[in-house]
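One structure below.
The complex is shown incomplete by one protein chain, all other protein chains being positioned as in the whole.
The letters A and B name the chains in turn, as written, and every chain counts its residues from 1.
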Amino acid sequence: MKETSGMSLIVKRVTRISVSLIFLYGVYILLHGHITPGGGFAGGVIIALSFIHLVLAFGREAAFKRLSHEFISLAESAGGLMFLIIAVLGFSGGFFFLNFLRHGTPFELFSSGTIILCNIAIFIKVGAGLFAIFIALAMLRIPIEQEKG
Amino acid sequence: MLALFVIIPLGCAFLVPVVSKIRSGTERLLAVFCGVSLLWLSLSSFFWFEGGRIIYSVGGWKAPFGICMVLDGLSALMLLVVNLIGCTAIIYSLDYIKKYTAPQLYYTLFCLLLAGLNGVVISGDLFNLFVFLEITSIASYALVAFGAGSEELEAAFKYLVLGSLASTLILLSIGILYGSVSTLNMADIALSLSASQASNITMFCLALFIMGFGLKVALVPFHAWLPDAHPAAPAPMSAMLSGVVIKTIGAYALMRVVFNIIGVNAAVLGIFVWLGIISMSAGVLLAIGQWDFKRLLAYHSISQIGYVIFAIGLGTPLGLIGGLFHLFNHSLFKSLLFLNAGAVDYSCETRQLDKLGGLSRKMPITAATSLVASLSIAGIPPFCGFFSKLLIIIAAFQAGNIIGGFVCVIVGMVTLASFLKVQKYAFSRKVEGIIGEVKEAPVLMLIAMVFLAGLCVIAGLFSVPLIKNIISPAAAVLMEGTRYAIGILGA
Partner (left out) sequence: MSLYLLCLILFLIGIYCLLVKKNLVKKIIGFGIAEYAVNLFFILLGYRAGGEAPILDKHEALTNIVDPLPQALILTSIVIGLGVTALMVAIVLRIYDKYRTFDINEIKKLKG
């Protein structure tokens, strides 16, 4: 099992195209989260899937050179902190978690105040978090395989 | 103001990974800031509500359309318990965690645990309570497995399976209750349920709640995870688990749901009394034969929680006051006992009682605090445990429950015998050559233990003002039952 070099050439070629499409689809689901079903969590899961697609197709080391563990951990904390800061800024209107930006006209893309910002924060956190879980579970197999072969 | 109880630990939990990469020692400062500020907030919360209650609507949406946070007497008591033991455990773990390899993970998980516990206590909405209960449970599963040795992992898996089964039962029960009343606000459910008669659906939901929360509080048919999980966790986490977590997500949630939302009737109180009696006796009988220090303490936790549930099941005002006072005292002395066990483990590398000996000369402060805690749990005056057990026994005889009263007395005597054994084997017997060079525990651990021992003494000496100002408002909230709802929605 040539795991360090990933999968075959056809898979690598198609992955280069499909990863960007999956990424774009995830961002679309995120940005329309207040109009159509979806939102931050669903978009974050799709983004994490695109990263996992990269790791599966290109092998562990080649993908980890671009997305290191510290960056993922930092992104996860940043997403959580952004959500908390938006919630605390609601105090300026008098209540925790108040929707304090302009509400705009309904059914437009830039409406409904803080909901879209919260969605972006959740998106970053869930995407980074799921990918970090995958990395943690995938890197755990290294000691066992080193003693097998 | 109420939202700060959740914002501060959540913020610290998210900041710890970021801060620990910048400079490696600062997460300890952040954790200490979190613990101390929460303790100060919970002490000052007694002056905010002055006998009434405070309702805070999150996001500006008024109840029952939005989620609200409620602070009343019972919540204030539980906030004090949670943050007092949490702050002490953080100070203790500043030195204890040096034995493990990843301190920043520990502080993150601990701050998440504190956020979840505070959220459970101040929540006024049933599904919000469930979400914070899950946050607490997941943080505690991860903290029990923190040492990553084979015993810790096996104990954590057992705890995880049983705990998530309990959470699934609670979710199912919340779902059925929502399907029948169409609202999730606790006060609104209470109003809807008291308007209609007690139907079969409500009784089924009550049974599922007793199963789910009873597993979290380790009542006796559901206690199988506790003797494995509490010894395997790191010592400050054991103190939190046994002293705070099982009370908050188990006993407090059960009391809130049964007394304030669904309303008591004689069958439910009878179930509590019998489960309490069985837990008391089974816990202490299983504890006598134990030779592992922390496992013995875990079995005694089951027994003392049996006291609390028995006293609450009596239903009389004196019973409620006795039960809540015993809950407060148990968090003090059981956490102190677990911290002592951790100090012994830190210095001597073993937990087996027959391999220890003569520690009262080599670790004098640990031995003195352990003596205070053992006398408290056995119910010797003037320490705090005596007053709460006395109240429970008097309440049992006053309510006409003679069997329960005698079981309380006998279990108290067996508890005394068991802790005399602990004191003899671990601390006072003079056998040379069993342990090698043993030093006293580090300073921060000693500070935490002496603080809790001092509180045990103070709670015993000043028990009457304590009961009048802190415990009685909490018992009054439980006694008023479903009229709690009128105070929240009618106001």
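The definition used in the following text is that a contact is a pair of C-beta atoms (placed from the backbone, for glycine too) under 8 Å apart; a residue touches a chain by one contact, two chains touch by 3 or more.
No experiment lies behind these values; they were computed from the predicted model shown.
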*If the hidden chain were put back, which of B:52, B:179, B:221 or B:382 would touch it?*
B:179
*Residue in contact with the excluded chain [from B:156, B:217 or B:261]*: B:156
*Who touches the missing chain here, B:131, B:365, B:470 or B:486?*
B:131
*Touching the missing chain, which residues of chain A?*
36-37, 41, 106-107, 133, 136-137, 140, 143-144
*Where does chain B touch the missing chain, residue by residue?*
127, 131, 134, 138, 141-142, 145, 148-151, 153-157, 160-161, 164-165, 168, 171-172, 175, 178-179, 184, 227-228, 232, 289-290, 292, 295
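We adopt the following convention: only the chains that are shown with their structure count from here on.
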*Centre to centre, by mean C-alpha position, how many angstrom separate chain A and chain B?*
36
*Of all residues in chain A, which touch chain B in the complex?*
70, 73-74, 76-78, 80-81, 84, 87-88, 90, 93-99
*Parts of chain B lying in touch with chain A, wherever the complex brings them together*: 3, 7, 10-11, 14-15, 17-18, 21, 56-60
